[in-house]
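Okay, handing you the structure first.
All protein chains but one are shown in place.
Our next item is chain A:
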Amino acid sequence: MADLAAAPPRAEPGWSIGWGDAGPFLALAALIAIGFLVNPDFLSANNIANVVTRSAFIAIIAIGATFVISSGGLDLSVGSMAAFITGVMILFMNWVAPSVGTAAIPLGMAVALVTGIACGLMNGAIVTLGRIEPFIATLGTMGIFRALITYMSDGGTVAIDRSLRDAYRPVYFGDVLGVPIPILVSLAVALVAAYVLYRTRYGRRCVAVGANEDVARYSGISVARVRTMAFVIQGACVAIAAICYVPRLGAATPTTGLLWELQVITAVVIGGTALRGGRGRIWGTVAGAVILEFIANLMVLSDFVSEYLVAAVQGVIIIIAMLIQRMSKR
């Protein structure tokens, strides 16, 4: 009986796919239209480039989060991890700058990447080897990373050495053929990520683990390895974002990356990735990150809502996005 009751198709596959994939882009288009009506400056090339550039680091981190979430995990530590990686990277660059000069920058980037991967590995190991809920495990590491950056900066700032500042500047403020570098970096990350998630064995395993851990296990997939790998990808993405972000900030402080986890998870969810796992949408996540930044920008450009309420609006958006996901199930 259960067979038959479960059998009737819930929705035509074509319909649900079209919606799930197009939804965030339609929302983005609608938002741009609204933005134009509210303030024509919104559509100026300058403003658009500015907004998309600023959305880039959330987009890059959220791409990593798409892997973690579609594999059935969750990473709350990304914001403080970004701050921690930034701090480690700046301290390292400042330390080697006197002896190697501007070569400190690529070395610093490598250190950032290694640190990010190590942080992700730690999160993954706690979740899989320690068998601790991802929510709790990364809540713990979130506190640890935040405390470490506060400790490293002694409660103040870890500023990049003046000798490196100008040389590093183009990584955030530069452009290639008029396209800002952070946008290019996030596009490159998204392309690679989309390939990995949709077109590799790992991507298949990642989604399978998130969809049904038992099916994955019985199919001979090492659930722990797949989950850990997702956290490692997340760590690498956070590192790439931090690398892009350093010139804009110029320093790491105890408040760097505060509440980024909210923006990141919101971007992933409005992008169409299932928060319970089993479905990942890389380009949707990118659209989600851009949507968030557009909304914040709109709040600044218009005078309807105080920009101090940006996080509140983002909080509302994630709740609404979850309600939409729930309703589109039935």
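Keep in mind that, in the parts below, a contact is a pair of C-beta atoms (placed from the backbone, for glycine too) under 8 Å apart; a residue touches a chain by one contact, two chains touch by 3 or more; residues count from 1.
Criterion: contacts and distances are computed from a predicted model.
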- Task: If you had to name the missing chain as UniProt does, which of "Anti-sigma factor antagonist", "Transcriptional regulator PadR-like family protein", "Ribose transport system ATP-binding protein" or "ABC transmembrane type-1 domain-containing protein" would it be?
- Result: "Ribose transport system ATP-binding protein"
- Query: Hey, which of A:S44, A:T102 or A:T200 is the one touching the hidden chain?
  - Reply: A:T200
- Pick from A:S44, A:S219 or A:S306: which residue touches the chain that isn't shown? A:S219
- Residue-wise, where is chain A in contact with the chain that is not depicted? 1-9, 13-14, 195, 199-205, 207-208, 211-212, 214-222, 278-279
